[in-house]
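I am attaching a structure below and will ask some questions about it afterwards.
Omission of a single protein chain aside, the complex is shown with its protein chains in their original locations.
The block that comes next holds subunit A.
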Amino acid sequence: MAAFGFLDDVMRMNKRQLYYQLLNFGMIVSSALMIWKGLMVVTGSESPIVVVLSGSMEPAFYRGDLLLLTNHKEEPIRVGEIVVFKIEGRDIPIVHRVLKVHEKEDGSVKFLTKGDNNAVDDRGLYARGQLWLEKKDVVGRAKGFLPYAGIVTILMNDYPKFKYAMLAFLGIFVLTHRE
């Protein structure tokens, strides 16, 4: 019985409190979603916050660091900027630095990237036969940096069981505990 001690709170609730608890849970989920979508509008990026998943930008960024991105259309792409881009056939976006830019008069731009910690440029990572990236490949440009803040994401990626355990724990905690 002691193992289900956490249910005591739920047992003592009446119907009204139970509904309130469920609504509260719904509020948390929907406000998180609203903040995310709101950030998408403000920054213009489809993914305004990314976690660094590889060591290819060390020692600037380590695994688990958090980057804030913007992707405004009128912002030009210049060398030295850190861009996050997607490659056809790869699910995970890559965070690398721009090494070369060739921009035409009409604003169309071709650029090449390289990871600070890699010995060669990214042509080997691009899709077969692809030599340059274009604006449509860009998910965002790194504008802000917060160390370690995404470490939980790294743990969840590396240990999927940890992810489910954590989600279950948080869900139960929110549903069963009274304010």
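Just so we're on the same page, a contact is a pair of C-beta atoms (placed from the backbone, for glycine too) under 8 Å apart; a residue touches a chain by one contact, two chains touch by 3 or more; residues count from 1.
Assume contacts and distances are computed from a predicted model.
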{"item": "UniProt protein name of the chain not shown, from \"Molybdopterin synthase sulfur carrier subunit\", \"Signal peptidase complex subunit 3\", \"REPLICATION PROTEIN A 70 kDa DNA-BINDING SUBUNIT A\" or \"DNA sliding clamp PCNA\"", "value": "\"Signal peptidase complex subunit 3\""}
{"item": "For subunit A, residues in touch with the removed chain", "value": "59-61, 78-82, 97, 99-105, 110, 116, 123, 131, 142-147"}
